[in-house]
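In this view, the complex is presented without one of its protein chains, the others remaining in place.
What follows is chain A.
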Amino acid sequence: MYSGQIGSFSSRDLLLFFIMWEFELIPVYLLLSMWGGKKRLYSATKFILYTAGGSIFLLIGVLGIGLYGSNEPTLNFETLANQSYPVALERIFYIGFLIAFAVKSPIIPLHTWLPDTHGEAHYSTCMLLAGILLKMGAYGLVRINMELLPHAHSIFSPWLIIVGTIQIIYAASTSLGQRNLKKRIAYSSVSHMGFIIIGIGSITDTGLNGAILQIISHGFIGAALFFLAGTSYDRMRLVYLDEMGGMAISIPKIFTMFSILSMASLALPGMSGFVAELIVFFGIITSQKYFLMPKILITFVMAIGMILTPIYSLSMSRQMFYGYKPFNALSSYFFDSGPRELFVSISIFLPVIGIGIYPDFVLSLSGEKVETILYNYFYR
């Protein structure tokens, strides 16, 4: 699985990208179907069907791009990036790729596999899913849709932004209605994906940088949250939030880490999520593509999402940890997190706070690439 993921991130070739993309489905499917909750087969099947369905469009796009324009199929990114297409064809390609990536990094109508999968899977699978797999879609959006198809992207980007804002609000409010702990975190990660989409859609340096930062930071935060939820699930054996409560006394370390990370997830300054969201906001504000009123509206709605986020994440941690509940039978199972779990959560947490305090770690790396990508939009 790792080889599949690294392969798809590092491939410079469309065909290889596609093969790796398909290849990593297999281990995830196995992981999902072997370990997990009661409905794991349902969710695994759902996952594989969704992503395979998305892959068809990806294949169409890949073949179309590869076969267009020359007698020999070319699939290299760099030569493709300089190619231009007729507008209609570019749009068709764009839609094809968009659907494929929208399934992977769930964009709103195609997101339902995510909560089901996350709700059922074992927590280490969840960590991989949230941390890495979701990022492949966003990566593909940046890599293929923005880089290869710039004209179509500038046509579609307002729609992307609108979808992103709807997604932020929609997923955040859906998350409130969840009773299952993992599903709630899953919806929160759907909501955070909205920021990435908005950042990609606002064709600015700032916005794209923010999107990349958000990809990274959400990878860490989401994975860590799933990890902690999983570890506390191991102790509680309860999935539903309203049955929990009063765990803070028995497992203070997990409580501490969980509250820190839920703070990070609601974009507390000093953590990476805040920097990413702030930069995305600036990307929208400074974007020259849009008029004043839509900009105001979009930032307003995004900011409402900012209010909804603490409501669900704090009430989650409140329902889990706060309060008082006598544990009679269960008390023997209760022990605080050992050094291994502590090590994992701290080592995830360190980059989060590192990026939050000094974002140049990432920005200095990503800035250059972002400029070359955006170069296409303004000077061609």
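The rule is simple: a contact is a pair of C-beta atoms (placed from the backbone, for glycine too) under 8 Å apart; a residue touches a chain by one contact, two chains touch by 3 or more; residues count from 1.
Definition applied: contacts and distances are computed from a predicted model.
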- Item | Name of the absent chain as recorded in UniProt (options "ATP synthase subunit b", "RNA (guanine-9-)-methyltransferase domain-containing protein 1", "NAD(P)H-quinone oxidoreductase subunit 5, chloroplastic" or "Pyruvate dehydrogenase E1 component subunit alpha") | "NAD(P)H-quinone oxidoreductase subunit 5, chloroplastic"
- Message: One chain is left out of this view; which of A:Leu98, A:Ile216 or A:Met263 touches it in the full complex?
- Response: A:Met263
- Task: Have a look at A:Pro27, A:Pro294 or A:Pro310 and name the one touching the chain we're not showing.
- Result: A:Pro310
- Message: Among A:Ser105, A:Thr204 or A:Thr231, which one touches the chain that has been omitted from the display?
- Response: A:Thr204
- From the list A:Ser55, A:Thr174, A:Ser189 or A:Ser217, which touches the chain that is not on show? A:Thr174
- Task: Since one chain isn't shown, list which residues of chain A touch it in the complete complex.
- Result: 46, 49-50, 109, 111-113, 116, 170, 173-178, 204-206, 209, 246, 248-249, 253, 256, 259, 263, 268-270, 274, 278-279, 281-282, 285-286, 292, 299-300, 303-304, 306-308, 310-311, 314-315, 318, 321-324, 342, 346, 358-360, 363, 367, 371
